[in-house]
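Left out: one protein chain. Kept in place: all the others.
Then we have chain A:
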Amino acid sequence: MPARIPEPSRRPLLAVGLGAATVAGVAGALAWRWWHRSERAEISPTRGLRAGAAVLSLAVLLDSGIEHYRGSFENPAMVIAPTLALATLGMTAVEDRAAPYVFGAALAVGAAGVAFHSYNIGKRAGGFDMLNLFYAAPLGAPAALSLAGLFGLAAEHPDVAKPERVAPVAALALLGTAAEAGLLHFRGAFQNPFMFAPVTLPPIAAAATAASGISPLVAKAARPLLLGTALLGIAGPILHAYGIHRNMGGWRNWSQMILQGPPLPAPPAFLGIALAALGALPALERTR
């Protein structure tokens, strides 16, 4: 039988992975402290949702901006996603009467985006085969815009968006995002062991979050998992930056490799969703 095939050393990967985790941890801790600077050590559901909507909007703005630029904005409709993401980002930062309309539009346009991307895939040779799922317009990406809109709207209506309702929605969103990361990391053949992170931790966190309404104990268990998921959202771009470096020309050739390499703005979606869920946790931890 053939022997094991010698592979190039994994040491640089491990070093970068550990480095990224450390940097993300420090950055996350500092941000957490800053966020809590003036209040009790607790965030309200509204703040969580609004922060989640803001992070998601920023991620969608950059991601759709870069990807649609890569597609040369061939269809004029391709400007809608980044424009709307910019608008939702603005609405999360200021109090404005237009906010519900903007968030509602984001919700609708995200859904239309999913439909439009599906239509594009369906008409390609091979239809919904793996190759098209890998490389054609991504199915899941526009859903992030819907989610930003949904979180934004929810933050406006705390009476409707009760923590026990936010938690399962956030859990579902985590699962969807993990599925998308899984698909794309499968496309990259999980060549770096850290590529397994977003397909393991977030689904567990999602399960705990979904079940956090059951008992305060589960909600307490969900907290570290969600914090870990949030850290992944910060560590992701650092690891993706390393991924870009491993492409031809690396960062010296950034204008091409930002397009060709792993997407920098994609992982923060985990951070956005985790923040929304973390906002819902304190109430759930207290129930009964």
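Methods note: contacts are C-beta pairs under 8 Å (C-beta built on N, C-alpha and C of every residue); 3 or more make two chains touch, one makes a residue touch a chain; residues count from 1.
In the analysis below, contacts and distances are computed from a predicted model.
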item: Listed names "Xanthine dehydrogenase family protein subunit M", "ABC transporter", "GMC family oxidoreductase" or "1,2-phenylacetyl-CoA epoxidase subunit A", matching UniProt entry of the absent chain; value: "GMC family oxidoreductase"
item: Per the touch definition above, residue among A:35, A:101 or A:134 touching the missing chain; value: A:134
item: Given A:71, A:122 or A:188, the one touching the chain that is not displayed; value: A:188
item: Positions on chain A contacted by the hidden chain, ascending; value: 1-3, 5-9, 124-126, 130-131, 134-135, 186-189, 191, 243, 246-248, 256, 260
